[in-house]
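As you look at this complex, bear in mind that one protein chain is not there, while each of the others sits in place.
By letter and in written order, the chains are A and B; residue numbering begins at 1 in each of them.
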Amino acid sequence: MNQWWIAIIAIIVAPIIGGFLAGIDRKITARLQGRYGPPIVQPFYDFFKLLGKSRIATSRMQFVWIYGYLVFMITCVVFLVLKLDLLLLIFLLGFAGISFVLGGFSSKSPYSHFGANRELMQILSYEPVLLLMALGVYAQNGSFMISEIMKPGAAPLLPSLWPIFIAVLLVLTIKLRKSPFDLSTSHHGHQELVKGIMTEFSGPYYALINLTEWYEIVLVLGIVALFWANPLWVGIIIALAAFVLELIIDNIAARMTVGWMVKFTWAVGLVLCVLNIAYLYLIKGGA
Amino acid sequence: MGIINTSRIKSPWIMHFDNSSCNGCDIEVLACLTPLYDVERFGIVNMGNPKHADVLVVTGPVNRRTARVLKNLYAQIPDPKMVIAVGTCACSGGVFHNCYNILGGVDKVIPVDVYVPGCAAKPEAIIDGVVLALQKLSKALGVAK
Partner (left out) sequence: MDLNWMMAVAILLPLIAGILVFIIRQYHIRGLIVILTAIALIINSIFLMLHGPDTYTPTSHYWGLAITILDYAMLLFYIYAGLSLKNWLVLIFALTQIIPLAYWEFGMGASKALEEIKPAFVFDHLSIVMVLVISIVGSLITIFALRYMYDHEHHKEIEKSRQSRFLFWLVMFLGAMNGLVMANNLLWLYFFWEVTTLCCFELIAHDLTKEAINNAARALWMNSIGGTAMILAMIYLFAKGGGTAELLTLESIIKAGGNQAMLLLPVALMCFTGFIKAAQFPFQTWLLGAMVAPTPVSALLHSSTMVKAGVYLVLRLAPAFAGSYLGIMVAICGAFTFFAASILAIAQTTGKRVLAYSTIANLGLIIACAGINSPLAIAAAILLIIFHAISKCLMFLCAGTIEHLVWSREIEDMEGLAEKFPVTTFITAIGILSMFLPPFGMLLGKWLALESVFAVPLAAILFVIASAATMVFWAKWLGRLLQVLPRLGRKFESLSLSYSVPLWLLVLGIFVVGIGVAPVYQRFVSFAVNNVVAATEAFAAGWNIVVPSASVAAGGTGALIGSFPVWPLYIVFGVAIVLPLIFVTIKPGELRPVYLCGEQVGGVDTDEWITTADQKAKLQLGGFYWQGATGEGAVNPWFYTVSIALLIILFAVVVGVSL
């Protein structure tokens, strides 16, 4: 029963935290650009306004996939708070991402089509890093369960997995849709492909995408926090520091090309992960 | 519905469409986004896409070719929506009013809620126009302001 309550609380609280983080994001970004910026609660205004707009559609399936995106993202958050299998969580996150891509593909619109293809390339870039992160955790803990990472007395992961941590920061940039990797769509008003994959989503369904992104922020920062899960507040501080770092990178970096992103994340992210895992394998002498 | 109506006032996303202006008004619209005026303070974001917009900001007089595009874009904005005509040209055709290819002001094609005159309209006037539009909207929604 306890588990149910934890899950329900997480489902309610996560988007609130995520929304505020999005608001802080906009505020800090504005300040970095010398502007005053919107109020912190602005994302909630946007969300409710979008909910109240009339629904317009270009196909039925695009709505269906958005529900898939949302529900699977919520499932990931629940997996995180219930401390279940990390590897499976990453696969579920994959379903969420693929749902979104399919939503983008579901209407014959050139902009959402381009955005969906770019989103796929983003998945291709970060998925191996996340999977290797799970393997790195296994190499360290002998288990894929998040409960093992958070077990009282368990050693923090960061000292032995710091190369993987750096790789995960790259994933964070992609997942938060920050420059230089805000390719499929971005949070800035204007961008090169209208609104990329989100072009054809409007009104309430755009609100659902926003909601999903709030869950996503909490999820990926939660994953970052796992690197120092004992005591957890250190991990949370690390995650928040990573978040601010992403904002700064976002404001000083230009958007790069898709090919560059894949090459860069593989060349840097994958190599870091591989070296890390190889080192752990050698010192631990196999499984 | 209270929270939704409040949010509507707090988060007007604009889309800017240029018919055939001299570009003077367009520069002023973009000036609103600069740190000096920073319209994001009011939750105003410049969107590139009618499907995400609440307020259509139109500059320049409508000509025979842009009339169709303007109508298309207007139809793609989900309700509730507002239209602001920025600059004398957009209001009435302005200096171009009797050109061979000009139909006149924006209201010849789509319903306009707020007229912001000026050649070019000042950023303060444009922001004022958006606020006026929001007041009109809140009155229509029954949220007193």
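Basically, a contact is a pair of C-beta atoms (placed from the backbone, for glycine too) under 8 Å apart; a residue touches a chain by one contact, two chains touch by 3 or more.
Keep in mind that this is a model prediction, so the values were computed, not measured.
**Q** Since one chain is left out of the picture, which of the remaining chains does it touch in the full complex?
**A** Across all of the complex, the chain we cannot see touches A, B.
**Q** Check each of A:Phe20, A:Phe91 or A:Phe264 against the chain that is not shown and name the one that touches it.
**A** Reading the full complex, the residue touching the unseen chain is A:Phe91.
**Q** Can you work out which residue in A:Gly142, A:Pro159 or A:Pro231 touches the chain that's missing from view?
**A** Of these options, the touching residue for the absent chain is A:Gly142.
**Q** Among A:Gln42, A:Thr58, A:Thr185 or A:Asn210, which residue is in contact with the omitted chain in the full complex?
**A** A:Thr58
**Q** Which chain B residues touch the hidden chain?
**A** That gives, for chain B, the contact residues 17, 49-51, 68-70, 72-73, 75-76.
**Q** Take the complete complex as the reference. Which residues in chain A touch the chain that isn't displayed?
**A** 54-61, 63-65, 67-68, 70-72, 75, 84-85, 87-88, 91-92, 94-95, 97-99, 101-102, 104-113, 116-117, 120-121, 123-124, 127-128, 131-132, 134-135, 138-139, 142-145, 147-148, 151, 194, 199-200, 259, 270, 274, 277-278, 281, 286-287
Assume only the chains that are shown with their structure count from here on.
**Q** Could you tell me the distance, in whole angstrom, between the mean C-alpha positions of chain A and chain B?
**A** 35
**Q** For chain B, which residues count as touching chain A in their complex?
**A** Residues 1, 3-8, 10-11, 13, 35, 38, 40-43, 45-49, 51-52, 54, 76, 78-80.
**Q** Contact residues on chain A for chain B in the complex?
**A** 26, 30, 33-39, 42, 44-49, 51-56, 189-191, 194-195, 198-203, 206
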